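The structure under discussion appears below in the form of structure tokens.
For this depiction, one protein chain was excluded, whereas all remaining protein chains were kept in their positions.
Moving on, here comes chain A:
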């Protein structure tokens, strides 16, 4: 009997999650360069975890046929890494965000705030996408 090599939704979703994660990372880096948040910057943990998550998602796709268990473990790794990245990004920014929304509110600070919001949102969306992707297969046989 010949086997078919049909790709599953997990391929698209995993790669989409990686892209959204990369977008989130991009906004985080942009935010670290704004006037309001420059002093906070972005910790290596945020960048590291985001990169780990992206790599894990790629590895999931690559290893799915050859090392299934390892590939599946990459879903878990990606999920944890994305959560840690989001938490480590937003936590040191909470007080500055509160200040921007009240005492130092002006057009410039609100513009600086937007990249923080988009970055966090993108990372959290990636977490959700990753969970959905984990319920789908990269390869269907």
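Note that a residue touches a chain if its C-beta (ideal position, glycine included) is under 8 Å from a C-beta of that chain, and two chains touch if they have at least 3 such contacts; residues count from 1.
Note that contacts and distances are computed from a predicted model.
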So one subunit is absent here. Using its UniProt record, which name fits best from "Rod shape-determining protein MreD", "Fibronectin type III-like domain-containing protein", "Sugar ABC transporter substrate-binding protein" or "cytochrome-c oxidase"? "Fibronectin type III-like domain-containing protein"
Decide which residue listed in A:18, A:32 or A:134 touches the omitted chain of the complex. A:134
Touching residues of chain A against the unshown chain: what are they? 35, 38-39, 68-69, 72, 75-76, 78-80, 82-84, 87-88, 91-92, 94-97, 99-107, 110, 113, 127, 130-131, 134-137, 140-141
